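Okay, handing you the structure first.
A single protein chain has been omitted from the complex, and every remaining protein chain is retained in its original position.
Letters are used for the chains, namely A, B and C, taken in the order the chains are written, and counting of residues starts over at 1 for each.
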Amino acid sequence: MAFTSVQKIRFDDVDGAGIVYYPQFFHLCHAAFEDFFDSAAPVSYPELVGQRRLGFPTVAIESSFSAPLVYGDVAVVELTVERMGRSSVTFGYQIRRKRDGVLCFRASITTVLVSIDTMKPVPLSDEHRSLFERLLPEK
Amino acid sequence: MAFTSVQKIRFDDVDGAGIVYYPQFFHLCHAAFEDFFDSAAPVSYPELVGQRRLGFPTVAIESSFSAPLVYGDVAVVELTVERMGRSSVTFGYQIRRKRDGVLCFRASITTVLVSIDTMKPVPLSDEHRSLFERLLPEK
Amino acid sequence: MAFTSVQKIRFDDVDGAGIVYYPQFFHLCHAAFEDFFDSAAPVSYPELVGQRRLGFPTVAIESSFSAPLVYGDVAVVELTVERMGRSSVTFGYQIRRKRDGVLCFRASITTVLVSIDTMKPVPLSDEHRSLFERLLPEK
Partner (left out) sequence: MAFTSVQKIRFDDVDGAGIVYYPQFFHLCHAAFEDFFDSAAPVSYPELVGQRRLGFPTVAIESSFSAPLVYGDVAVVELTVERMGRSSVTFGYQIRRKRDGVLCFRASITTVLVSIDTMKPVPLSDEHRSLFERLLPEK
């Protein structure tokens, strides 16, 4: 089942062409990822990073942009899990405009759980597996 | 032949894990794209957008991250053209750390020339074709 | 009476010293200002800017920073109005950390209502006066 995070497009999110600057879409994704941790994980992402010294850096992205967001839009970000490996998790993101439901962006973002101190992969714990399993598509 | 833009990693480019926030890599790419226009195009990107009301929004990204950048690093961004269609241009980006030459990031970013007022595709002019041809790989 | 906006400190809000990058405090203020319009104004800030072509650019700031915010903090931003002139409004901002209530930042930010097309001052309408009067300190 997907996790949904709703975020306002802010005054500074647009670029010189008056639409949301494309790197900002990935920021919306990361904010949804953090919100998922806040809502569902035993440990928030700040605690995971700051205290457990673990993190999920991005290793690969495949994404497409199909409609613009503008200042005043509200972005509805949907987060799912597409694949889990030993240390890796591929998240699926879809961003829609709230005003008309139009799909603006989709991405598959592959991350790897690493030790922040060594930047080496660490196997996903059972805790993380069960956290992310909730976001797998239902069969 | 590739165009190269060199950019300092700034104090605010890092995230809570102490490495460059991954959406920021796309910002480095866009800055290199703007620098290429400044150095080689008859019309700068601000003029293209502001006066001619044309732009190159991103429609697709495929990218991978292989090493982190940290505060104090200098990013060497290399820009090439991988493909040109009627209205579309796929740019290739590679980002290396200056201190050791390690490849940190590569991306294929497909853009489409559009009218900013209608957001509809516009065929590439001969001016744009010859501009981007310089960035095609040599045979 | 003050308007309060609550905002999460995000993964990218910190700098190379691990605390919120100081310009970001002004971003938190602007987000609160936008939230106030969304909650209380007849016209949202995006509509004011986009349709009525009016805006409140900042002309002067006086601010002090007394404690840091870190990743994982929640910022409680309090917005008041300190003074209203013919076209100008001075907003007062206080930012506290939610975890302990410590005051991190305060600012007086003077803005002027302008026509975005001419950037010339425009007198505050009655609508705006009554909107901002709610934020004046009670006597």
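The working rule: a residue touches a chain if its C-beta (ideal position, glycine included) is under 8 Å from a C-beta of that chain, and two chains touch if they have at least 3 such contacts.
A quick note: this is a predicted structure, and the numbers were derived from the prediction, not measured.
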Left-out chain, listing which of the shown chains it touches: A, B, C
Residues from subunit C at the interface with the omitted partner, ascending: 16-19, 21-27, 30, 46, 49-50, 55, 57-66, 68, 107, 116, 119
Hidden partner interface residues of subunit B, rising order: 8, 10-12, 27, 30-31, 34, 38, 44-47, 49-50, 70-72
Interface with the undisplayed chain - residues on subunit A: 11-12, 14-18, 21, 23-24, 71-72
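What we mean here is this: only the chains that are shown with their structure count from here on.
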Interface numbering overlap (same over half, different under half) for subunit A and subunit B: same
Whole-Å separation of chain centres (CA-atom averages), subunit B against subunit C: 34
Where subunit A and subunit C are represented by their mean Cα positions, the distance between them in whole Å: 28
Approximate Å spacing (C-alpha centroids) for the pair subunit A, subunit B: 23
For subunit B, residues contacting two or more additional chains: 16-18, 21, 23-24
